[in-house]
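Note that one protein chain of the assembly has been removed; the remaining protein chains are unaltered in position.
== chain A ==
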């Protein structure tokens, strides 16, 4: 139980007399000789045979006796020698042989990297041990002499003796080689690379910059740059768009995992940037617009995952989203124009062929409906893509909406078509469809409606259709009508639907009125025919204020007079105008074989009554009919056509034919047969407007817009009293935009008109206006 290895032995001194030491017991030279031998032993991995205490005391004594410098320099010298030895025995033999074989090159690189890691591990464990026994030197001498502690000195020596040309260049080349091998799709020993890279990360030069950052990273980035520059161009030539994107994304992933597994995480952003710069940014538009595989093809083939990938990659770079937006917009525009083309192309053919108007009318209706359906389908398609592939990107949504808005408004009949579409669904759409389905369709239609800038045009058409549906009782479901109205109200506000609601109101009041009238009739003498009257408030309904003229037969006049008396007795101060053009009648007609109940328009009834008292072979010419009924040409022609040329030929036309000419003559078709007892003869109607009608509608709309513009100007000026021209135009545009897109030129005209009428006055600066307080106001 004793440890007599201590050379600095103390003589046994009693507790009362503490010992004093003067100078070393052994010469410093001897101490250093022993210590340096031991350090060499440590470097030869013989530490277990050495005493820590002994070597610690050697170093302690040297420092204590002012020989710290000798010790420090000596140790440095020993470490440097050892490093040179390691380099010569382990690293230099591992230099690449210069073989041209790829596999051999890769293996050699791996061996070299492993060799470096080995000597690093050796060096660090040595330095660890030396640091322990030289701790007193670190603590006392290094601080005083302002030199790095021995561990740091060891790192510096490693830098100087190992990480030097040509060793360093070989190492960097080996790392690059390994990366290249892996990029080419082969497996490399990641831990070997990582081992070496970690050394580079640990070592810092005098400026605190790691060797990795200084030497390795720039080389890696340079190499990557050239590699991906080439890769991008090659892929572009060999791959289609989805494949290109797949490969690109795989590259992003592999580079990311590379930085994760054996390069520094700090390199990841720079590498990603290179990938973006080389694989994405320069090739964006080429990839997205590839003829047979670009975005258009992806949309056509419904390749959601490919598009999702495209989106993921494109949003990485600043140029990506604008590029994607442009392509999508183009795609929507092209598809939209095709739809527009399909609907207008046929129509122009129909317009030329005026004679085939009945069929062309149905055809144009079908086209209008098809147009809306196509637009809805397109919208559905892009909505789905937007949701599934583009992560519901807000910017893309507005971009798509804009594209839709553009092409929808390119079609001049979009408002009319949508109104027709809704009409069609509310009229007969419920057949075979559940309420929820219809609701869904109408909801979608509203989204398209939203894109229309000329909402007032739509309102006009919608109102016309609604009036017909209500009056002819063809609206299938009241709930659906009201639902649609509610939707419009949500979209465009209370004003938009005010008149439409008024129409519904009139219908309800009329029902009540009729009940009261019937009770009234039961008490008095009823006229020969039973009539049903709808009283319409003239401002709500889109009908012409002056009724189309028609000479009614006596019976009808009696009946209408009876109601008129009743109504006016209840409401004084009102004026009733009869609109026979909107009515219909049930009439029983006796043919040769049997009697049929016909449901015809009021006009048709009037015409039929002319034949009531004629002999079987008698004719009436067109002119005679016209004189007797005083119905206008256009209406008359339509009615005659319905009676003589449509499915049920109640009248015979001479000569026979599909169109009615003023030179034709007509006779009653007593031979008429039909399987059904009740027959509905609907008036041949031109549902889609003809050119003239459209012009008329447009004129009316223009007029309405003039009024609205003026009203808006006056409203704004009344509020502000004084305003500059530009502000006024802007404000008015803003107010009117809900209904239509006003043209600044038109606003200017209206302003001038108002100045003439002394609502406004121009100020002296010629740029602004004053509101003239009217006499009534002051």
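Simple rule for what comes next: contacts are C-beta pairs under 8 Å (C-beta built on N, C-alpha and C of every residue); 3 or more make two chains touch, one makes a residue touch a chain; residues count from 1.
We take it that contacts and distances are computed from a predicted model.
Colleague: For the chain that is missing from this picture, which UniProt protein name fits: "CDK5RAP3 protein homolog", "Elongin-C", "Replication factor C subunit 5" or "Glutamyl-tRNA(Gln) amidotransferase subunit B, mitochondrial"?
Modeller: UniProt lists the chain that is not shown as "Elongin-C".
Colleague: Taking the entire complex into account, which one of A:128, A:511 or A:719 touches the absent chain?
Modeller: A:128
Colleague: Return the single residue from A:49, A:436 or A:569 that touches the missing chain.
Modeller: A:49
Colleague: Would you indicate which residue among A:60, A:371 or A:603 is in contact with the undisplayed chain?
Modeller: Candidates A:60, A:371 or A:603; residue touching the omitted chain: A:60.
Colleague: What does the interface between chain A and the hidden chain look like in terms of residue numbers?
Modeller: These residues of chain A touch the chain that is not shown: 1-3, 5-6, 8-10, 12-13, 15-16, 18-19, 47-53, 55-57, 60, 125, 128-129, 132-133, 135-136, 139.
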